[in-house]
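All protein chains of the complex are present and in place, except for one that has been dropped.
We call the chains A, B and C, going by the order they appear; numbering starts again at 1 in every chain.
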Amino acid sequence: MPVEMSAREAYGRTLVELGRENRDIVVLDADLSRSTMTSLFAREFPDRFFNCGIAEQNMMGIAAGLAASGKTVFASTFAVFATSRCFDQLRMSIAQPQLNVKIVACHGGITVGEDSFSHHSIEDLALTTSLPGLTVIVPADAIETAQAVKAAAATSGPCYIRLGRPKTPLVYAEDYRFTPGQAVTMRPGSDATIIAIGIMVALALEAAESLASQGIDCRVLNMPTLKPIDRDAIVQAASETGAIVTAEEHLEHGGLGSRVSQIVSRYRPVPMSFVAVKDTYAQSGKPHELLKRYGLAAEDIERAVQSVIPRKLSDQAHR
Amino acid sequence: MPVEMSAREAYGRTLVELGRENRDIVVLDADLSRSTMTSLFAREFPDRFFNCGIAEQNMMGIAAGLAASGKTVFASTFAVFATSRCFDQLRMSIAQPQLNVKIVACHGGITVGEDSFSHHSIEDLALTTSLPGLTVIVPADAIETAQAVKAAAATSGPCYIRLGRPKTPLVYAEDYRFTPGQAVTMRPGSDATIIAIGIMVALALEAAESLASQGIDCRVLNMPTLKPIDRDAIVQAASETGAIVTAEEHLEHGGLGSRVSQIVSRYRPVPMSFVAVKDTYAQSGKPHELLKRYGLAAEDIERAVQSVIPRKLSDQAHR
Amino acid sequence: METGSSQSKGTSRAASAANISAEAFASSRPGEELSLEDMEQMARKLRRHIVTMTAKAGSGHPGGSLSAVEVVTALYFGLMRHDPANPNWPDRDRFVLSKGHAAPLLYAALAECGYFPVEELSTLRQIDSRLQGHTDRTTTPGVEMSAGALGQGLSFGIGIALAGRLDFQPYRVHVLLGDGECDEGQVWEAVMAAAHFKTDNLVAIVDHNKQQLDGWTRDIMNLEPLAPKWRSFDWHVIEIDGHDLPQVIAALETAKQVKGQPTVIIAHTTKGKGVSFMENNPEFHGRAATAEELEKALAELA
Partner (left out) sequence: METGSSQSKGTSRAASAANISAEAFASSRPGEELSLEDMEQMARKLRRHIVTMTAKAGSGHPGGSLSAVEVVTALYFGLMRHDPANPNWPDRDRFVLSKGHAAPLLYAALAECGYFPVEELSTLRQIDSRLQGHTDRTTTPGVEMSAGALGQGLSFGIGIALAGRLDFQPYRVHVLLGDGECDEGQVWEAVMAAAHFKTDNLVAIVDHNKQQLDGWTRDIMNLEPLAPKWRSFDWHVIEIDGHDLPQVIAALETAKQVKGQPTVIIAHTTKGKGVSFMENNPEFHGRAATAEELEKALAELA
């Protein structure tokens, strides 16, 4: 296994594996099969692959009809087109009827880079978590991606899996096993907790490393299943560390940060800080430039932790 | 003025007034003009009214093109079709380019009633607040609706205004003046704060009334501008009352509740409780039956306040 | 696949539904062999159900339900192989109601077929009823698709058709669309894709009642000429009088013979058909009859 790999490459390879095992797997794409890597499946199983052209709404409807007829359907395109462009189809044709469609979208977030705001997906998690009945997963690396895709195929029901574009560092070893709905403690710690998803997990670990050298002992949680979320892990982190920072490649509102803050506000109020895209569209640029520009670098996580710790409540006891 | 009036009726009448004052106002609808009440404008200004048929995406694009050519455009349909159905058009054609389009959507929430889940809009606020640059307004009654529509027409830039279907009680007198971005204290109080939007404001007042008789002194805030939200009023309420309940005719996640909880978590952690549609689609039924069934009745707000007060933190001081 | 048992299943339902020659359904013999009179009577019965249940509910969409009565009658009581005792029978022919607001019509047909008791129709739109205001796949036996947001059914139908082809299933897929619904771009995405995928097991039926919600389609969003549009997307087009049962049946039979391309049946109809004061009256697109109006309507439909 290399040190870096793109999640979508892992997706493409896993699909082929699954296709060999299960004849009921059907794959759809919307004229982006070379980017989403469904082209690997298409090459091996041309009969079970349907390119729907640049018509995402129709693709989701076709996916639903196939699923209603017993197929396990994977439908792929860029995250922004898989959600923004066909939200009503996800709602009506897939989520509410609980059909067995796995929407696996690549090019999530702003590390899409130079293609600029039309191709950046910074609202897909707000959208998909607004669909009762839809499971939402954001793997942290290529290894977790392969696991999540397999887990999704093994479970009936609709699911959204968000992948990134670039090659990113692996945070897991080959033997890692993903469990839907469970947070993963990437690093223990008691002074504060960083809860991260996607590519931000690697950056959170980097930040925690640096904070450790300053004597700050940070817990790092990976929260691959954004919905249903691991409430217990969040409440525990709030209780045990008294401060939480969330980190996500998404708008500040509507994604991980707001989900965690609602749980914290309800069960265990503690000060929080949010590492996310502030309320703005991102511009063109290299992925690492954009992460920096929009406040998503490891240093931003570090600063967020530093700022939240002094705000810890002197008394966390409930009346 | 009657005691009850539907927000959409106020909208239709206000549009006609505005149309008389400003020749640059153009109104679009998507085959629902008799429900949205844009039919009143259409009757008086047929040249400046375009019915786009059942094609919401195209309507939003046309709205954008008109606005890019100097028009002040009102585009109306049901909330779910104005957002879910054409989110990408709102994003690309309207919000990012900051065009002067006012999306005024009626039939927000579940009080749409018998038409069932396809017509209930429980995610529109999550969607619209995910659009950087878009102002989001949820008036509390017909009087605030008229005010908000006028305010929107008087300001350049994109705006989403969410109205309900049924006639609802008026919470304001005729002389009320809406100020964009400002919360309105509907009732002072110090034991807890209820922050409500839309038709939940009237129910919050009802709940506060009942709580008062039990010796609980509840502040009630109306938060008509959901975005940009009145952060100061929220932080003040957290500081002064130590507990917050939000009430909205929307999914628990992505709307008022999560927005408030993120602000509270960042600036002034206090226990919260959320009166909202839990993660589910609502079924057919009479509006009041649905409010009750899905936990949005005045008693639900009352119970939420009762449950949150004992959880108030014994020490709200920051270290 | 249970092709062997499929015929008996299909016919057993049909036989119970009305006194119609059983083999006609399982074979692909044309509909004229059926007892037309029974079908006509069933159509009238469905109309009575429609106006009654919406009046009882106090809301709903009678207009667009009434215009498609003959189409749905021909499908459920004629052409389609299906099994009310086993709504999920994999071999069943499919009916997808894309114009989900015509739910009362579908509920009436399903009830008369025996998917659920006819009495249940009176619970339409009530809280906890299985008969939701718009069709809901998760609650109503026999309903294939959750609908109500227009424009999505044809895509769904393509998916079912492709699955049938992958599994060598002989079933056919029928999708009923409104004419106003054809304003939706997704419909044209699906029209293009169905031709591209050559789903000849798919039939679209446009309930061409010339009205949408706000009025006449020619005023709101002109669709005409409709047939050339579908033809230019490489569909086989059949135009019929959608209230003439023999024409409906013949068109559906013809569609079965068309190979290599999907078929659309443009059914010219009248919105509100059968109730004089509802016919071509946009008001009754989305409003139910009052008690008084109901009485008049039922008298006309007696």
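For this structure, a couple of remarks:
Just so it is clear, a contact is a pair of C-beta atoms (placed from the backbone, for glycine too) under 8 Å apart; a residue touches a chain by one contact, two chains touch by 3 or more.
This is a predicted model, so every value here is computed, not measured.
Hidden chain, full complex: it touches shown chains A, B, C. Although one chain is not drawn, the whole complex shows that of B:A10, B:L32, B:A79 or B:M92 it is B:M92 that touches it. Of C:G185, C:G215 or C:P246, it is C:G185 that touches the chain left out of the display. Across B:S69, B:S190, B:T280 or B:S314, the single residue that touches the chain missing here is B:S69.
Residues 29, 31-35, 39, 51-55, 57-58, 80-81, 84-85, 113-119, 283-286, 289-290, 293 of chain A touch the missing chain (whole complex, contact as defined above).
Interface with the hidden chain, as seen from chain B, comprises residues 26, 47-48, 50, 52-53, 55, 57-71, 73, 88-89, 91-93, 96-98. Seen across the whole complex, the unshown chain contacts chain C at 183-189, 192-193, 195-196, 221-223, 225, 228-229, 231-233.
Quick note on the criterion: only the chains that are shown with their structure count from here on.
Contact topology of the protein chains: fully connected, every pair of chains touching. Averaging Cα atoms per chain gives one point for each, and the point farthest from that of chain A is the centre of C. One simple way to say how far apart two chains are is to compare their mean CA positions; for chain A and chain C this gives 41 Å. Rounded to whole angstrom units, the spacing between the C-alpha centres of chain B and chain C is 37. Multi-chain contact residues of chain B (touching two or more other chains) are listed as 80-81, 84-85, 117-118. Looking at chain C, residues 136, 146-149, 151, 185 sit in touch with two or more other chains.
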